[in-house]
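Note sheet for the following structure.
Heads up, this is only part of the complex; the chains shown haven't been moved.
The chains carry the letters A and B, assigned in the order they are written, with residues numbered from 1 in each.
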Amino acid sequence: VKKFLNSPRDAVSESLEGALRTYPHFIQATGHSKRAVQASATPPKGKVGLVIGGGSGHDPAFLGYVGRGLADAAAVGNVFASPPPDRIVNCTRAACQGAGVLYIYGNYTGDTMNFDMAAERANAEGIDVRTILTTDDAAFSAAEDRESRRGTAGSVFVFKIAGAACDRLYGLDDCERLARKANDATFTMGIGLEAASLPETSRPTFHIAPGDMEVGVGIHGEPGAAREEITTADLAVDRICDRLFSEMDLVSGDRVAMLVNSLGATPMMELFIIARRLHERIEARNAVAWRNFIGYYCTSLDMVGASVTLMKLDDELLELLDHPCAGFGLQLPAYPCDQ
Amino acid sequence: MAELDSDFIARFFCEAAARLEEQRDELCQLDGLVGDGDHGTSMANGFAALAALVRGGSSHTKIPGALLREAADEFLSHVGATVGPLYATGLLDTSEAMGEGAPWELNEFPRLMACLTQGIARRGKAAEGDKTMLDAWLPATPAAEASLARGASAAEAALCAREAAAEGARATASMIASRGRAARLKERSIGYQDPGAVSASIVIEALVETIEATPEAR
């Protein structure tokens, strides 16, 4: 796969530099470490800090979710590789306004180890850190085993809710509770058609036969839960809905937030075709997709594929979801439009 | 008798860096099959940072324990990922075992491997058969110890460690992953060697090579 690169090993650094130069109103480097990024807006004293992060290759995640009403800082790792603890600690210091700090990131062995090591150091500095692992990926493991699930595109909803709670100056306990609540209400399932190519190799990480699709892919271009025969968009969505609806127990009268996310190379025309069927299926349950997000939110480099996230809304979550925010990956004005 | 001194450690890091650089692409490919395709990058970059540390001279210490502590930090802060905390903890545990004291003797290299292994296990909480790098690390120490106990030279014992690690890595192909990214694939992980076990066996090869290249080892 052809790419716009200089030295492939510089891809992450150069990309980050490009982002920092492009969006100075949103993000800035934390101290000297360019791999730790904080919001350009100064957070108010007493606000609970929110630190997010993970590997690179998920643009606009995670940098795009740093800003007012979102995260205070993000730690940036190599492609598909957790950032190390020192950067996370730098982020933590930048985010800390004396009211404690939330760590929110996807549930992966690497991230957990690095963030835990960072949390230990932050604790040693007297910062109260609470960790919320996103576990929205419903493709794997039984519902009882929720904690072992991966964090995928649904993380964006969790960032959004938590960011809003922090922005409203809620206390640490409440912010933590709301982040957990958002994660508990959020379910994702992805389907990959072609694997992603990392900058260093510019070659798909694995092979999906022409007639096949990979069901249950995550956001690291990795294989998913099952290889199946490729099918129509509607049947693919049905496959996803069957799982998500039962997982989240979607019932008549429910309101959900919906996120149809490109994994990178699937264009928006197809995301809308997916959305069309989703609306049909949700309506058939007498439920409604109350808030809709479609586009590039948490990608897997240039993977051909898409994921669908549904978050069950109650009044509390909805209010926080609608709270204004300003990251370059997600901007919500006070009232986005006529509603 | 030769010692596991800072010079030995430096040679070990450089040897491992060279071998991992060579296998960078292959390890990425292996990781792509059941994981996310970055393993070669993380390992090669991590040991390249260690090689730069001992070569470039940003390290000034000659005390092995102190050097390993610096190495742990260096590895971790360059790599992150899953292998960063694991190898960093391994290096750290070794550093602590060595303390500020004099270098261990060459014949004590199984203890060095044991410390690395213990750190990796402590951090990652994986067990034998979980299809991780531990499946290469775990058998290396007892193999070397047994060989030394049979009266073998350090070089001969090192070769036994290498064989055991390589065999351990090969054996991961038939295991079901239960730790790390590949654990989600369940049965689908069968048939592929664990990339972390393969790279561990390369690191151990480098250690063995370093021992062999020490004249007094024979």
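Everything below uses one rule, namely that contacts are C-beta pairs under 8 Å (C-beta built on N, C-alpha and C of every residue); 3 or more make two chains touch, one makes a residue touch a chain.
Nothing here was measured: the structure is a model prediction, and the numbers come from that model.
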Checklist outcome for this item: Across the entire complex, the copy numbers by shown label are A x2, B x2
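To be clear about the criterion, only the chains that are shown with their structure count from here on.
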Item to check | Gap in Å, rounded to a whole number, between the CA centres of subunit B and subunit A | outcome: 33
Checklist outcome for this item: Interface with subunit A, subunit B side, in the complex: residues 24-25, 28-29, 31-38, 40-42, 45, 76-86, 123-124, 179-181, 184-185, 188
Checklist entry - Can you name the residues of subunit A that touch subunit B in the complex? => result 9, 55, 77-87, 108-110, 113-114, 117, 140-141, 150, 195-196, 198, 200-201, 204-206, 218, 220-223, 225
